[in-house]
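Below is the structure I would like to discuss, written out as structure tokens.
As you look at this complex, bear in mind that one protein chain is not there, while each of the others sits in place.
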Amino acid sequence: MSTQPFRLASGGLIDRGQQLDFSFDGASYRGYAGDTLASALLANGVRLVGRSFKYHRPRGILSAGPEEPNALVELRSGARREPNTRATVVELFGGLTAASQNRWPSLAFDLLSINGLVSPALVAGFYYKTFMWPASFWEKLYEPLIRRAAGLGRAAGTEDPDHYEKAFAFCDLLVIGGGPAGLSAALAAGRSGARVILCDEDFRLGGRLLAEKREIGGKPASEWLAATLAELASLPEVRIMPRTTVFGLYDHGIYGAVERVADHLPQPPAHLPRQRGWRIQAKRAILAAGALERPIVFAGNDRPGVMLAGAVRSYVNRHGVLPGRETVLFTAGDDGWRTARDIAAAGGKVAAIVDSRPADPARKALADKLGARLFAGGAVMGARGGRQLNGVTIRDASGAVSELSCDLLAVSNGWNPTLHLTSHQNGKPAWDDGLQCFVPGTVPAGLAVAGSAAGRLTLAQALEDGARLGSEAAVETGFATKLAEPVPATDPETNGLSPVWRVSGGRGKAFVDYQNDVTDKDVELAAREGFRPVEHLKRYTTLGMATDQGKTSNLSGLAIMAEQTGRTIPQTGTTTFRPPYTPVAIGALAGHHRGKDFRPIRLAPTHDWSKEQGAVFVEAGQWLRAQYYPRPGEADWLTTVNREVKAVRAGVGLCDVSTLGKIDIQGADAAEFLERVYINGWKALPIGKARYGLMLREDGFVMDDGTTSRLGETHFLMTTTTANAGKVMQHLEFCHQVLWPELDIRMVSVSEQWAQVAIAGPKARETLRGVVDAEYDLSNEAFPYLAARPVTVGGGIPARLFRISFSGELAYELAVPADYGDAMMRALMQAGAPLGITPYGTEALGVMRIEKGHVAGNELNGQTTARDLGLGRMVSSKKDFIGRLMAGRQALVEQDRPAFVGFKPVEPGQRLRAGAHFIGIGKPAAMEHDEGYMTSVAYSPHLDHWMGLGLIRGGAARIGERVRAYDPVRNGDIVVEICSPVFVDPEGARLHG
Amino acid sequence: MRITCPHCGARDAQEFSYLGAADLQRPEGMAASEAAMADYVYQRDNPAGVHRELWYHGAGCHAWLVVTRDTRSHAITAVEVAKARKAGAAA
Amino acid sequence: MAETATLWAPRSAWAGIAQAGQIGAAGPAGVTATLLDGFGLATLIAAPGGAPALSQAVEGRLGIALPATPKIVSGVSHDAIWSGPDQWLLRAATRDGFSGLLEALSAQAAVSDQSDARAAMRLSGPRVREVLAKGVMLDLHPAAFAVGDTALTSVAYIGVHLWRLADGPDGSVFEIMVARSMVGSFWSWFAASAAEFGCQVSIDRSTGRG
Partner (left out) sequence: MRYSIFSLLSQALQGHKGWTPAWRDPAPKPEYDVIIIGGGGHGLATAHYLASRHGISNVAVLEKGYLGSGNVGRNTTIIRSNYLLPGNTPFYELSMKLWEGLEQDLNYNAMVSQRGVLNLYHSDAQRDAFARRGNAMRLAGVDAELLGTDQVRAMLPYLDFDNARFPIHGGLLQRRGGSARHDAVAWGFARAADSRGVDMIQNCEVTGITMAGGRAVGVETSRGPIRAKKIAMAVAGNSSRVAAMAGMRLPIETHVLQAFVSEGLKPLIDGVVTFGAGHFYISQSDKGGLVFGGDIDGYNSYAQRGNLPVIEDVMESAMALWPGLGRVRMLRHWGGVMDMSMDGSPIIDTTPVEGFYLNAGWCYGGFKATPASGFCFAHLIATGQPHKVATAYRLDRFATGRVIDEKGAGAQPNLH
């Protein structure tokens, strides 16, 4: 266990009483509660953390926040491994394990660093210019090599053991960022009683206040912070959400956020998710996300030990870690000097300060006070060192070059406002020439930007903006704000800056985009080859396309392109950002919806009964339906289904049909309405009778079918297919509300109210007799085919009985209130037991409907017309209805359109397959000879051979002809005979029995 | 997006399903021409800008709504109940 | 007849889905769920222009007017719950006499019995809003969704009908109804969402009312 050699003796917002052991690349270390993985690694003197993407250069820790491009690790192990995790935002926990990535065999010795040697050829876009010959080598040789080398960390791939959830929140004001601006805003709005949500990605609130030594109201800023947090906690309508990143801004004030509920723990505690994805609906929002510091492009600027100056202050002041023994500061403005001051205050050594600006007596005096050499008007040309920085090359104002040794180079080049969310709705940032940065340009409605995120970079401005915008938001959402308290004063600060985008003249690569290994030379090459629009620059060089989305690189790249093309930065382009602000775990946005919970499952009221009967279930849209009921000793599903079919045709069977859509239609115009939505007539349907109906889409193709019964003069019950129930309801509502609101139609779905079962077979009536109350006459005369009437069962339970048949047998459908669905099945089984009643599933149902030539889902595929399906005679010519005109279009009434017929194998033992195409015998298997396809097949135990339904050119006119059923994807190619689609009982004698 | 259903109040757009242009007139009756119907079924203005369009509040009150929305910004400026357009007094 | 009665025993929508007891975190339950059963429920849809007459008819019989906006209006034994323009759910505490009532109202409305079509539960407890926030895409803050407000919406891709019944010292009381066929998936969502706070589940077989 190490001794944390770089940890300061005191100070920092860490709990030194709470030691946390962790490991990195197998070595054990110790940190404290309050550390990030990065701060703990630095405390332990670990500098080399990763390898770069293309050249496998050693990389360390650049930043102290979400912009980190270099220090990416694989966090945790096994199924919980999280690749590409920024060490700078990982909250340290006891037992944490992390490993470096993109190196082999080890971080210190990485064989692929050989890429550095051939790097002259590996410039931007090199792959577009080569690997073209021979063509087949791309997939076989070149690409596998590239794929293996590319990528960074390794995902686990195996099932994520943690769970996730979603949540929805609503507020008057959403504050994004818990620094001084955000806290002031939340306080100002919260005091008015407005509902405020404040989210901060950090685990501790305070933003830059945690990293700086500042004063508010004449006292250390930490006191103001503590008092503010305490007051916010006391406000009941204010919700503070740390560890929560607002990642995206969507339409109408909806913000996406991810709350890391348990990422700071070894594992989520029982009953808690790992992360929670939030949809936050905010009437107003204030973006107070601060700013991100900018590096400078110079040779070797990626050496471990080169760090952003503000990050150095974070480590010193917040984490009590001095990341180097001997520091050189390279700064383009006043802000960097804070780093020198804070290092000195912490007892560290500042060897030199290189300030790009001309000499200034005050700065000279300060440098002297800090004991640092000052290179005014100078620049760092290069940084030396392999796995760790060991010195810099400095050019002074006179052009003289000197070498200086150091192990930490703090770089300060001003800050870029964290304006990402303002560009999520295509908003373009605007260039501020005074500040030399992009500031929010067009800002989406409802959003305001405060403090550094707006380019108002001083603490005083942050506090002022927050208070003002927070109180404005409260007023705008209907809350009266108390007289605003004066914004407390802060210690003075200056922000003089003269940014340096690139220092030329050094030896070695100078990186613009660290993570994607894009150098200044790559940008120059893009300019030379005409990839000058900013999007071409990004896409050609991959600048800004890495996991940090260019947070530290986009502006430098633009600046170098501007310099190359003789334009200004804003003429060259703008930086825009796409959501998410930082990468978001897929699991967090999926929440509960995975595995069986991906989508709801619908179960029929008879489901448990079917389960008890040993049913195998099948997905039918959202429903699970009993597919077949295997019995012990049955060899395969076909044996079972054959038994079920035979039992129905010989005796009686029962099959749940509760899943069919049932729509109750009432109103004076109900019959007229049906006339308009179905192709056939309804006005003459007598009360107490059912009729088969077919409805089209307005484009003339079939939408759905089903039986509809007339329960009263103005009362119908429509049934739809299981799959289309919702779609049909929506269609009918459209027809009523949008097309014909003048009709008196009152519709409601009653699908859930009724359990419905088909009882089919010659003994169906006898079975029903034992279930339907005695006063109802079920004789063929009293209750003929297509009768549909209320009955009672079980001594007065209201029920509906329909004499309809999908199987072609004497059949009924009995519907009872769903609470009685289970009982109905038991009563039927009991009544039918002496008759050999057999439960059957959707497979047997399918066999029998194919035997009868009834169309179903495979035929109603959205590409068929009523005419195609042999149902053209149903079409009424006396009325207008949905789809009438379009069904009559030229191409839909052509004689050679494939039409519905049956098929049987010429060799009776041969199996048919749905999806086979029909080819004329003797014709080559080619598209121009394609005559149609098989829609449905089944084995008929009645006929003792396979049978099929399908669509073939010429249709019924070709009955008796033979064709090939060509099924190359299953190696099938057999001869079939075209036949009538009705295989069993074509006269319908069974039906009417 | 949020759509303010005149019946139910402001709801997430996820509760609704979208159909398309709202102001198309179905050619009604036996006298309607095939060409007019093809135009109704297939041709669209598809403006980049203000668009009146039909949404169905399927997860809510089942009302068809006419939403006026800008297809460039997604900003919604009006929501009406479709049925009220013709039914008027009857509803 | 006794045999018939046993054979024709009704089975609740909740049967096989949820049981009484504590789910999720141990200790004091953050939310309490009471599974409701045995209530009567029907859709009433007024004829064009017929809503006032229907409301009068209901008020005359049950003492409650039909709300014109998304509200629930409760009487002694019945609730009228807005469920769409000119459309309501009428809920009765028990099914006794319910079919007679529906028969009587069918002169003024399209009436459809839905007593078996929904599973319902009552939720209360200090964390109830936090549980609902994991699926309900509506603002349930009392300023936005007051006692008596009702909404048709969806939770975890499942259509729900919910209302705020009361506010009490232990948090608010909500009731939520879902389609019978989806109650298993709904419960899966609910149990996962409530687990964090611990949930006490009980079953009220007698009545749909508290």
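By letter and in written order, the chains are A, B and C; residue numbering begins at 1 in each of them.
By definition in this document, contacts are C-beta pairs under 8 Å (C-beta built on N, C-alpha and C of every residue); 3 or more make two chains touch, one makes a residue touch a chain.
In this text, all values refer to a predicted model and were calculated from it rather than measured experimentally.
For the chain that does not appear, the touching partners among the shown chains are A, B. When the whole complex is considered, the residue among A:R631, A:R970 or A:H992 that touches the unshown chain is A:R970.
Touch with the chain that is not drawn comes from one residue among A:D251, A:D396 or A:E634, which is A:D251. The hidden chain makes contact, of the residues A:F53, A:F170 or A:Y840, with A:F53.
Remark: the omitted chain is touched by one listed residue; of A:V261, A:L469, A:M886 or A:V976 this is A:M886. From the options A:V123, A:A227, A:A376 or A:V616, the residue with contact to the chain not on display is A:V123. Residues of subunit A that touch the chain left out of the display are 53, 79-84, 120-121, 123, 126-133, 135, 138-139, 143, 146-148, 150-160, 162, 164, 166, 248, 250-251, 254, 256, 277, 279, 424-426, 521, 525, 528-531, 533, 535-536, 539-540, 542, 546-547, 549, 578-580, 583-587, 589-591, 593-599, 601, 618-619, 697-701, 703, 857-858, 861-863, 886, 889-892, 913-917, 919, 925-927, 929-930, 933, 935-936, 966-970. Within subunit B, the residues in touch with the undisplayed chain are 1, 12-14, 17-20, 34-35, 38, 41-48, 51, 53, 69, 71-74.
Assume only the chains that are shown with their structure count from here on.
In whole angstrom, the spacing between the mean C-alpha positions of subunit A and subunit B is 28. Residues of subunit C in contact with at least two other chains: 48, 87, 137-138. Annotation for subunit A: residues touching 2 or more other chains are 279, 281. Subunit A makes touch with subunit C in their complex at residues 163, 165-170, 195, 270-272, 279, 281, 592-593, 596-597, 599-605, 608, 623, 664, 666-668, 715, 744, 746-748, 750-754, 793-795, 797-798, 817-823, 826-827, 830.
Subunit B contributes residues 7-9, 11-12, 14-15, 59-63, 81, 83, 87, 89-91 to its touches with subunit C in the complex.
In the complex of the two chains, the subunit B residues touching subunit A come out as 1-2, 12, 17, 19, 26-30, 32-34, 37-38, 40-41, 54, 56, 58, 62-64, 73-76, 82-87, 90-91.
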